[in-house]
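Yeah, one chain of the complex is gone here, protein chain that is, but the others are all in their spots.
Letters A and B name the chains as they come in the text, with residue numbers starting at 1 for each one.
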Amino acid sequence: MSTAHSDHTSDHATPPQVEGHEDGEVHAHVNSPLFMIAIFAALIVLTVITVAVSYVDLGSANTFVAILVATIKASLVATFFMHLKGDKSIHAIIFIGAFVFLGIFIGLSNDDLSTRHEVDSVNGARRLDTTGVVAPGGLQVPAGPASAPEATQHVEGVQNPHGASEHH
Amino acid sequence: MSSATTTEETHAAGGHGHGSKYPFLAHHFDTPAHQFDSAKLGMWIFIATEILMFGGLFVAYGLFRGQEQEMFHQAHERLDKIMGAVNTVVLLFSSLTAALAVRQSQVGDRKGTTRWLIITLLCACIFLVVKFFEYQHKFHDGLLPGHYFTAHLAQHAHHGHVLPYRAHMFFALYFMMTGLHGVHVLIGMGVLTWALRRNLNGKISKQYFTPIEIGALYWHLVDLVWIYLFPLLYLVG
Partner (left out) sequence: MATEAEIAPSHHHDEPDPNANYLIASKGVWSWLTTLDHKRIGVMYLISVTLAFFMGGMFALLIRLELLTPGRTIMGAATYNRVFTLHGAIMVFLFIIPSIPAAMGNFILPIMLGAKDVAFPRLNLMSFYIYVIGAIFCLFSIVSGAVDTGWTFYTPYSTTSSSSVVSMTLGVFILGFSSILTGLNFIVTIHKLRAPGMHWRRLPLFVWGMYATSVIQVLATPVLAITLALLAMEKVLGLGIFDASLGGDPVLFQHFFWFYSHPAVYIMIVPGMAIVSELFATFSRRAVFGYFAIAMSSLGLALLGFLVWGHHMFTSGQSEFSTMVFSGLTMLVAIPSGVKVFNWTATLYKGSIWLTTPMLYALSFLVLFTIGGLTGLFLGTLSVDIHLHDTYFVVAHFHYVMMGGTVMGFLGGLLYWWPKITGKLYNEPAAKVSWGFIFVGFNAVFIAQFIMGSRGMPRRYYDYVPEFRPYHAFSTYGSWVLAVGFFILAGVLIQSLLKGAKSPPNPWGSAGFEWNTSSPPIYSNFAETPVITRGPYDYHEATEEELFDGFPEDFKKTES
């Protein structure tokens, strides 16, 4: 059986799974156990690092470091344990593509939530002058007689999510 | 399959003549490699689906955290970093053993495959047991999602420190994310058990280790999700 390069350190020179296996048989890309254990060791070291860093207060850099380390770990798992390296490129494209679409999801949602407080303070809250009834949506208007919309101010304990909670 | 062998003359890949040589080969595939690649492509697409599914929760996490960083920080200190770290190591190790199971099946070592698969399943069990104790502790402390959250009450003060009421949002996300992940651990165990059964039945060979490969890929995904869940929930909050 030509299941090549068994038991040696993974042979990166020869792409093992390319289009058109001439004999139609499955030619696996076999890594050596030692190599895989080395990857595992690297993953453990990174875990220790990320836990250790979490005890140090770096401000917002903590989050950055945590995500960075997690991404390195995830890449190691995907590249070596999941054999993305040396595999068909379509698998890597699918994998990375999923993250691209996830990025679109979070990016455009965040685009809304992070700019929600930029409400026009005049139009953000409306009260009918004639009846004093507050129109639904927008900022809450403080209780009291109907007055100019400029009276709109931050109200404690509001339950409206797109209003005052971001107005600290 | 045997009756579908009239086609090999016309077929570029020319694989169909194998007939009974590959009992595992489905009639609409040309060669074992063709079948293997298709199965693997299918699994990768499924992994993309799973990423988007968990992605929804990560999006919710990111948006709420952006709004209430301080509350998230206070709430995350109620999670047990050590238990989380232990589970991280357990899952990383299970990923290694899953990869080793694949490797042994690739070189035709059935016993080795069985051994590594069983160790992987054991790791999964350990993970769930640790998770069980974590959950139990949270239940006890009233660190529950939504209406069931009571940790803002004085009797649940932790080092003289009471969580703000809105910290229930953090625990809503915590339970949804780890809960969904836990469900995936169970599904992954199911898939690996299926692969193990095929291996024990002698269905696995150097030419056909698809169930092991597919099961391991799924298991690595479970690990990948945890790699992100751990720091975001336990370390930075």
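Note that a contact is a pair of C-beta atoms (placed from the backbone, for glycine too) under 8 Å apart; a residue touches a chain by one contact, two chains touch by 3 or more.
What you see is a predicted model; the values in this text were computed from it and never measured.
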{"item": "Full-complex contact with the absent chain, from A:A42, A:L68 or A:I90", "value": "A:I90"}
{"item": "Contact set of chain B toward the excluded chain (per top definition)", "value": "1, 3-4, 6-7, 10-13, 23-29, 34-35, 37-39, 41-43, 45-46, 48-50, 52-57, 59-60, 63-64, 68, 145-148, 166, 168-169, 172-173, 176, 180, 187, 191, 194-195, 210-211, 214-215, 218"}
{"item": "Missing-partner contacts on chain A, residue numbers", "value": "90, 97-98, 101, 104-105, 108-109, 111-113, 115-116, 118-120, 137-138, 159-162, 165"}
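The working rule: only the chains that are shown with their structure count from here on.
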{"item": "Centre distance in Å when chain A and chain B are each reduced to the mean of their C-alpha atoms", "value": "18"}
{"item": "Chain A residues touching chain B - in the complex, by the definition given at the top", "value": "1, 3, 6-7, 17, 20-21, 23-28, 30-31, 33, 36-37, 39-40, 43-44, 47, 50-51, 53-54, 62-63, 66-67, 69-70, 73-74, 77-78, 80-82, 88, 90-91, 94-95, 97-99, 101-102, 105-106, 109-110, 113-114, 165-166"}
{"item": "Chain A-facing residues of chain B, complex", "value": "13-15, 18, 30-34, 36-37, 40-41, 44-45, 47-49, 51-52, 55-56, 58-59, 62-63, 66-67, 81, 85, 88-89, 92-93, 95-96, 98-100, 103, 106-107, 206-209, 216-217, 220, 223-224, 227-228, 230-232, 234-236"}
